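Yeah, one chain of the complex is gone here, protein chain that is, but the others are all in their spots.
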Amino acid sequence: MIHVTTTINGDETEFVCDPRETLLDVLRDRLSLTGAKEGCGTGDCGACSVTVDGTVVCSCLVLGAEAEGKEIGTVEGIATGEDLHPIQQKFLDHAALQCGICTPGILVATKALLEKHPDPTETQVRYWLAGNLCRCTGYDKIIRAVMDAAKDMRSAA
Amino acid sequence: MSQKHKIEVALWGGLKPFADGNDKVEVEAATTGQMLAAVIKKHPALEDHIEAGVSVAVNGRVIASSLTEPIPEGAEVVIIPQLKGG
Amino acid sequence: MQYQAPDSFDAAVTLLNAEQGMARVLAGGTDVLVQLRAGTVEPDLIVDIKRIPGVHDITAEDGGWRIGAAVSGVELNAHADLCADWPGVAEAHDLIGSTQVQGRATLTGNLCTASPAADSVPAMVAAGATARVQGSNGTRDVAVEAVGTGPFKVSLAQGEVITSIFLPARGANGGDAYLRFIPRTEMDIAVVGAAVSLTLDGDKVASARVSLGAVAPTVLLVEGAANAIIGTSLDDAAMDKLAATASAACNPISDKRGTVEFRTKIAGVLAKRAAKIAYDRAKG
Partner (left out) sequence: MAFDEAKKDFNLIGTRPARPDGIDKVTGRAQFGADKAAPGQLHAAILRSPHAHARIKSIDTSAAEKAKGVKGIVTRADFATGLKGEMWNKLENVMAGEKALYDGHAIAAVAATSALAAKDALKLIKVDFEVLDHVTNVDESMKDGAPVIREGAAGPSTPEGMHPNVVGFYSSGHGDVDAGFADADLVIEDTFTTEATHQGYIEPHACLAQMGKDGKGEVWCCTQGHFNVAKVCGHLLGTEASQIRVTASEIGGGFGGKTEVFIEPVALALAKKTNRPVKLVMSRSEVFRASGPTASASMDIKIGMKKDGTMTAGRGVFRLQGGAFPGAPGTFTAMCAFAPYALENVSQEAYDVMTNRPKQAAYRAPGSPMAAFAVESVVDELCNQLGLDPIEVRLKNASREGSKASFGINWPRIGLVECLEAAKAHPHYSTAIPENGGRGVSCGFWFNHGGETAVSLALAEDGTVSLSVGTPDIGGSRASMCMMAAEELGIKYDDIRTTIADTATLGYNEISHGSRVTYASGLATIEAARDTIKKLCKRAAAKWGIDEDAVYWEDGFAKPSGPNAGEFEPMSLAKIASKMGATGGPIVGHYEATPEGAGVSFAVHIVDAEVDKETGSTSVGRYTVIQDAGKAIHPSYVEGQFQGGAAQGIGWALNEEYIYGEDGRLQNAGFLDYRIPVASDLPMIDTVIVEVPNPGHPYGVRGVGETSICPPLAAIANAVSNAAGVRMKSLPMSPPRILKALDEA
């Protein structure tokens, strides 16, 4: 077993894990942070998206051991206290989720997108989120929610 | 419970061989359940098919499984395969 | 399985040489973790090279660029000067996987997985890139096209590890491009990939390298295809010859991603389209 010290959503966290365990396994099974979902385990669906030092990655493609000394961000860290992040609120306003299993990953990826590109085109949003599979919505309302959130965040900035 | 009355029941084509070559069966019944029982009584070879599950359309309204739906006099009654969905 | 994250390539090589069982080098991990998950590879040792100083750096060298073994797609595409020199290589790398995969995937890893369909490899081959290899006998530079020897097989010896990739000086009037065919717009493995790098003398192609992916057991460098356009300004006859020679060089398989006929034909189509883009880029 490997001992790892890391920071998750701003909190210093320690865990031990088997070297074969992924960061996703660790988050879900050892730290009870079940917001990141396993849809495929092979980096094809994006439901397990988290940020590592600010870069969005699939936590199923990161070993738990690699988290040593890193800053990890998960869906659980997007809201501030009881205040939803604008993208979370827009997802509710636009009915941009049906079953909700892809939502955590999409929110994590969207947050990273808007931090990097505050004024994305629809095409940019669609390509940025191409690794986040949604099977319910046909993406329409998701894209609208992201564009609307971007607009609001720009005018608030 | 209303009185039994004459009902002409239409079968789907695949059932014809089990109804002595008929695609219509005339029975006396007042409800879907009575009607199905009477159809089986008249053509026992239909029992397996009906027990395997059928729905009944009464004047175009599909009764998926209920045996207690009343069948009005003069109603168009059609036995169709049992419906469900995904 | 053991996990080690050494702080130097010397230490990495020592670890790899000491391992009696199976060892895997972990760079971006986007292939290795998939293999682990599927159970297709069950290594006894994982050597994570990402904590070695310098592996995330892109540095100017002899007019070209040296790219550390752990530079991710995000890091590569954030390097404006490199992207300006070698847009085809940058785009090819950017095509691999999703935004999330881009946060991890590396040129070195893509090369070492040795998939015939690897997106960045044809672009690197066309660019004339080399890989710097370190082993117990020191370091050597190898042409990228000499690394893969067959599907998922490499020419590296036991204990050897690629420490960086070198993209040569672009030089004046040059351009490169990579195109791949996939059924969707994203998230697929290339059914066919084609890369062209060329330089111009006026309107005429002065030199060219054409490379194809997913049409043979290894990524191909197709000299005939390059010869088809050298000395031309990509007139129709040259383009037809380019397509024909590219298709003729194919030796693909039929599988879940495409048929022999499809791959053979598309290789020609993409070679032409990539040549046109590279040409326009060289024109500036």
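For clarity, chains are labelled A, B and C in written order, and residue numbers in each chain start from 1.
The rule is simple: contacts are C-beta pairs under 8 Å (C-beta built on N, C-alpha and C of every residue); 3 or more make two chains touch, one makes a residue touch a chain.
The structure displayed is predicted, hence computed values, not measured ones.
Novice: Among the chains present in the display, which ones are touched by the chain that isn't there?
Specialist: Looking at the entire complex, the absent chain's contacts are A, B, C.
Novice: With respect to the chain omitted from the figure, which of C:Gly73, C:Pro122 or C:Gly258 is a touching residue?
Specialist: Counting the whole complex, the residue in contact with the absent chain is C:Gly258.
Novice: Using the document's definition of touch, tell me which of A:Val4, A:Leu23, A:Val56 or A:Leu107 contacts the absent chain.
Specialist: A:Leu107
Novice: Could you pull out which residues of subunit C are in touch with the chain that's been left out?
Specialist: Where subunit C meets the chain not shown: residues 37-39, 181, 183-189, 191, 255-259, 261-262, 265-266, 269.
Novice: Touching the absent chain: which residues on subunit B qualify?
Specialist: The missing chain touches subunit B at positions 10, 12-15, 18, 48-49, 52, 57, 59-66, 69, 76, 78, 80-81, 83-86.
Novice: Mind pulling the subunit A residues that touch the left-out chain?
Specialist: 18, 20-21, 25, 28-29, 32-42, 44-45, 47, 74-76, 78-79, 84, 88, 91-95, 97-104, 107, 123, 125-127, 129-144
Just so it is clear, only the chains that are shown with their structure count from here on.
Novice: Chain contact graph: line, ring, star, complete or other?
Specialist: other
Novice: Just grab the chain with the largest centre-to-centre distance to subunit B, centres being mean Cα coordinates.
Specialist: The chain lying farthest from subunit B is C.
Novice: Cα centroid separation between subunit A and subunit B, in whole Å?
Specialist: 55
Novice: Approximately how many whole Å separate the CA-defined centres of subunit A and subunit C?
Specialist: A distance of 29 Å separates the two centres.
Novice: Can you pull out the residues of subunit C that are in contact with at least two other chains?
Specialist: none
Novice: Which residues, counting only subunit A, touch subunit C once they are in their complex?
Specialist: 2, 19-20, 22, 41-44, 46, 49, 52, 55-58, 60-63, 65-66, 68, 109, 112-113, 127-132
Novice: Using the touch definition up top, name the residues of subunit C that touch subunit A in the complex.
Specialist: Checking each residue of subunit C against subunit A gives 1-3, 5, 26, 29-30, 33-34, 36-38, 46, 48, 50, 72, 74, 97-101, 103-104, 185-187.
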